[in-house]
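The complex appears here minus one protein chain, its other protein chains still in place.
Now for subunit A:
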Amino acid sequence: MFRMAAIGILAIGTATGALAEVAPDDILWQEDGSIAQSLTGTPGSAEEGERVMTTNALGNCVACHTIATMPDVPFQGTIAPELAGAAGRWTEAQLRGILVDAKRTFPDSFMPGMYKVGPFIRPGVAYTGAAPASPDDIEPVLTAAQVEDVLAYLMTLTE
């Protein structure tokens, strides 16, 4: 009986989470490529965001960006702008838009969309080199929660 109740609570929790999460195709874009609405409805974790940004298999932001606030991370990339001070240069909505699909803000940007599922030219399933069986098999690089986590970290970069 107790177990049944616990499962019930779990199911409600999951359902609420799914309802609050905005799918890549349902995002409400502003004219300038920014996104005002949170993708999850809950504030992200800056600590988790830092992990996402420095993990190869996740955001791997340091592959291209230099991030002066992470002096312990070796071999930071030199492709893309320095992220220190990002929160002073951009609003939260603008940074969310850039994370999700930078090309909405900068049409020629090199930066991949981190929460984008198409349209793409010859997308593959992650790094397998293989075509997806169906377009629905293309998962965004990051989850909605991970985007909000990275955003939370970026919002700490005020100078």
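Note that in this section a residue touches a chain if its C-beta (ideal position, glycine included) is under 8 Å from a C-beta of that chain, and two chains touch if they have at least 3 such contacts; residues count from 1.
Rule of thumb we're sticking to: contacts and distances are computed from a predicted model.
Chemist: Assign the chain not included in the display its UniProt protein name, restricting the answer to "Penicillin-binding protein 2", "SoxAX cytochrome complex subunit A", "ECF transporter S component" or "V-type ATP synthase subunit I".
Modeler: "SoxAX cytochrome complex subunit A"
Chemist: Who touches the missing chain here, A:33, A:59, A:97 or A:113?
Modeler: Of the candidates A:33, A:59, A:97 or A:113, A:113 is in touch with the missing chain.
Chemist: Mind listing the subunit A residues that contact the chain we can't see here?
Modeler: Considering the whole complex, subunit A reaches the absent chain at 60, 62-64, 66, 68, 74-79, 81-82, 103, 108, 110, 112-113, 116, 120-124, 126-131, 138, 141.
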